[in-house]
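A single protein chain has been removed from this complex, and every other one stays in its place.
Going in written order, the chains are labelled A, B and C, and every chain counts its residues from 1.
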Amino acid sequence: MDLVTIIAEIAAHMGTRDHRGRVANYIPELAKVDPARFGIAVVTVDGRMITAGDADEPFSIQSISKVFALTLALGKVGDQLWDRVGREPSGNAFNSITQLEHEQGIPRNPFINAGAIVVADVNLGGHQPRVAIGEMLRFVRYLAGDDAIAINEAVAASETATGHRNMALAHYMRAFGNVRHPVDLVLGSYFHQCAIEMSCRQLALAGRYLMLDGRHPDGGRVVSPRRARRINALMLTCGHYDASGDFAFRVGIPGKSGVGGGILAIVPGVAAVAVWSPGLNDNGNSYLGTLALEELARRTGWSVFSPPDP
Amino acid sequence: MDLVTIIAEIAAHMGTRDHRGRVANYIPELAKVDPARFGIAVVTVDGRMITAGDADEPFSIQSISKVFALTLALGKVGDQLWDRVGREPSGNAFNSITQLEHEQGIPRNPFINAGAIVVADVNLGGHQPRVAIGEMLRFVRYLAGDDAIAINEAVAASETATGHRNMALAHYMRAFGNVRHPVDLVLGSYFHQCAIEMSCRQLALAGRYLMLDGRHPDGGRVVSPRRARRINALMLTCGHYDASGDFAFRVGIPGKSGVGGGILAIVPGVAAVAVWSPGLNDNGNSYLGTLALEELARRTGWSVFSPPDP
Amino acid sequence: MDLVTIIAEIAAHMGTRDHRGRVANYIPELAKVDPARFGIAVVTVDGRMITAGDADEPFSIQSISKVFALTLALGKVGDQLWDRVGREPSGNAFNSITQLEHEQGIPRNPFINAGAIVVADVNLGGHQPRVAIGEMLRFVRYLAGDDAIAINEAVAASETATGHRNMALAHYMRAFGNVRHPVDLVLGSYFHQCAIEMSCRQLALAGRYLMLDGRHPDGGRVVSPRRARRINALMLTCGHYDASGDFAFRVGIPGKSGVGGGILAIVPGVAAVAVWSPGLNDNGNSYLGTLALEELARRTGWSVFSPPDP
Partner (left out) sequence: MDLVTIIAEIAAHMGTRDHRGRVANYIPELAKVDPARFGIAVVTVDGRMITAGDADEPFSIQSISKVFALTLALGKVGDQLWDRVGREPSGNAFNSITQLEHEQGIPRNPFINAGAIVVADVNLGGHQPRVAIGEMLRFVRYLAGDDAIAINEAVAASETATGHRNMALAHYMRAFGNVRHPVDLVLGSYFHQCAIEMSCRQLALAGRYLMLDGRHPDGGRVVSPRRARRINALMLTCGHYDASGDFAFRVGIPGKSGVGGGILAIVPGVAAVAVWSPGLNDNGNSYLGTLALEELARRTGWSVFSPPDP
């Protein structure tokens, strides 16, 4: 069966589901999103784009931005980043602070909130937040080849007003010297990064460099092949918080989720996939998005854990 | 450069290393092993076997046996196993008991000791330990195609006499009803399983079914393709205890280590690799074995996180 | 109002209570006890004995035995005991194993199960369990002046068959070398110590030495004044597991509870009190027993935190 049909059927199946998870309500702006939405976009290595459902509807990418922010930070400081952030799955919720106390202010990986805040601190680099935010936005637009990508200021403001746990994480790490700029500047930048809005189509396009061993489809090199593999590895082991193992088990490809309901998934050498459905499961990952990717992986045979041509 | 040369050079490089980690000393029998040993064996999808160093020297496979025990247990009870064992990286040491208290006696995954003890409890299936041990040994011999594989009774006895932490784990889970046979029978079976001795050559051969999407090279099916992928996924996310993320980051292929110094690594559709060097790093994984696999992955381009033909 | 009336009224009040907590069910023999029972006995510094309710009904003293076992162990090894057991409240449940992992097999205090198992290990002193059990029984009979005190073998056997968490604790500490005899011998001794049966009358009598700065009413010295104070201090800070702070806050006198529903409480220089009611609160302490002691403290003004003559 061809990919177009598979994608269409997946979208149809998801539309019939009664249970859709719960929309994140800790950020008031996000709570307003209609839980019935579902979109999917697949861009293949040969440049085909296949979409279904609300694939052109912008949504808040939230933690998916951590992939792009990590890519930028590695470009700035290279492997020195790993002195300040670990590379291990956390075994805790995305906003846990306990681990920081046990490990002296060093977050376990760059995809939990604490780690992403350190990455934002690195990306700030002594500048004002607007400089870092501008750089991030330009980077994402370049990756996706789409200058329409923008930040939803209402979401950013909403997070600033309610993000007490993130403030706690940032202050806590600042006490250990692992956040180096003033906390309000770091979080100002971080909250704006999370408030970037993209459609499934834009997100899949932005993920192509991870499918292509670090190259932009325009031929430019975004990161080295080694770095691209390592980012994919981190997505697989840490991309779904404390459900990363389950995602690897059920879906079998690197992915990064966000509480806005999006997931970016990478099949190296084959495809970049973006799904979106705002209802979340208990671990804070898109409920239907995970199911859709599981069905996609099952029907296509896409998995990094099986022979290349199954 | 051809694979034979790469393997030979890796073995040569490892031989020149001063630092080799520390041999496990908590099992007295294991502490006797010469830290200068290093072996590697690679079996490719087209049946070639390439070895270097002490590739025919038997060593205690220890926790690598958890891969085979998991395969057997899934064959017995299928996905019901996941009611009793999780699929998430633990964020703790291999013998941690803290997590069990927080999660009501359910181990995080089948590759930490607690999880492997539950798997051993499943495999016991109401029989005497010798029955389960016999079944395990026959299974490993079948996978490797080598009836010379045996259990080192002195190592098994050594673990029985000193395995207080494993006894604590087993009693603790029995208090929650997640170990169902008497603890001494379960551990009797578990310690014998860990005391299986194999050479790198035998171990690589035994791992072929995971490279081949679940098929034995003789054409028989060991497990379904889906189950093979899932076992590979668990090896990647949980196979190196609290250094699993780092192994995925640096090496990028599923692997399972044992405190005897062995590592079994799988490149789906390409190769099954076994390395052995008894000195361990701080996380209890083979120090040189990890380095050797990192060099192998770098030089061959083998990684599940890069396009199939890099 | 005189003490006799107060005690009688307290017993009457407790008899009218609907909610009585839940009888411990993890030891099958204990689960058989009638939750409607309530007894109280107060022995004053001038030798008066005042009782009410089921004050002459024997019950399983369980963890209250830890007070007597600690007294014996300090007599054997003195302050060296504190190299193996801490003196801090635990902040965890009575049977928690997490703390042991964080603190290398050293229990936080001698009144949580792990600490009491170390104390039992000390009291075993190279002998068979029956020797240590005999010594403990003689000691308690001497303190109470009553040779009728005995061990309920059915309770001891019941704990031996079901005490998996205690076995886990003991094996875990043995892995750190902090249990030195074989686990089955230590727990054999420990379970028998817990299975001692005493009535409120006997228990209050046995507690007199702690009211009398270490002296037996017969004039003999059980422990030095300093040691008596220190045992009282430990009862206050650690005697009610993770509700010790609450007991100190509400009742204000040193006390030690047991899951059999008994509590021994000491008013230094004034009285020794024993209460018994088998229903437990969520922290594993007698529900009515705690209420009775709170009423007693309120009506008599007994508190170590107020001026001596309130």
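Rule of thumb we're sticking to: contacts are C-beta pairs under 8 Å (C-beta built on N, C-alpha and C of every residue); 3 or more make two chains touch, one makes a residue touch a chain.
These numbers were taken from a predicted model, which means no experiment stands behind them.
Just so you know, the chain we are not showing touches A, C across the whole complex.
Touching the chain that is not shown, out of A:55, A:169 or A:195: A:169 (per the contact rule at the top).
Interface note: of C:100, C:118 or C:234, the residue touching the hidden chain in the full complex is C:234. Only one of C:39, C:163, C:254 or C:278 touches the chain withheld from this view, namely C:254. Listed for chain C, the residues touching the missing chain in the whole complex are 45, 86-92, 99, 108-109, 211-213, 225-226, 228-230, 232-234, 236-238, 242-246, 248-249, 252, 254, 268-270, 298, 303-310. Contact between chain A and the unshown chain involves residues 96-98, 100-102, 164-165, 167-172, 174-175, 183.
Here is the rule we use: only the chains that are shown with their structure count from here on.
Look at the contact of chain A with chain B and you find the same residues on each copy: over half of the numbers used there are shared.
Inter-chain spacing, taken between the CA centroids of chain A and chain C, is 55 Å.
Centres computed as Cα averages put chain B at a distance of 47 Å from chain C. Once the centre of each chain is set as its mean CA position, chain A and chain B turn out to be 32 Å apart.
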